[in-house]
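The next block holds one structure in the form of structure tokens; read it before the comments.
Removed from the display is one protein chain of the complex; every other protein chain stays in position.
Let's turn to chain A:
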């Protein structure tokens, strides 16, 4: 079933603040095997000009994707979440996320399309810190695969 085009442009209320912790950043950096000291050593981060340790570039996805859940699980939109895969991901950074940030995400539906029975949803997440400063924008393209198998569709990352 094609998604309702009238959802394009819909913006959801900002999420509750997510407080970025040093240890959460460390855990993420270890999970991706990245030993860059800017992620774990406040002095190394300060030497680069930051007030505290910074997060790896893709760290913020955990926060924006959770926020995108407001859209994905909106019963009015009617997306078949069990068939959702992650198509594209893009970030535009104003500054790196750092420990101590309290981040809110405002999600907007940028586009809704149907192609070969697949529903394609583009969600933009605007991330702001406690002072209202813009930190990063995340664009997430989600594809809800057609209910019937379609030959031309390859399995992509099953981010669901």
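As a convention for this text, a contact is a pair of C-beta atoms (placed from the backbone, for glycine too) under 8 Å apart; a residue touches a chain by one contact, two chains touch by 3 or more; residues count from 1.
Here is the rule we go by: contacts and distances are computed from a predicted model.
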UniProt protein name of the chain not shown, from "MaoC family dehydratase", "Nitrogenase molybdenum-iron protein beta chain", "Multiple sugar transport system permease protein" or "Acyl-CoA dehydrogenase": "MaoC family dehydratase"
Return the single residue from A:4, A:88 or A:133 that touches the missing chain. A:88
Positions on chain A where the hidden chain makes contact: 24, 27-28, 30-34, 36, 38-39, 47-50, 54, 56-58, 61-62, 65-66, 85-93, 95-96, 139, 154-160
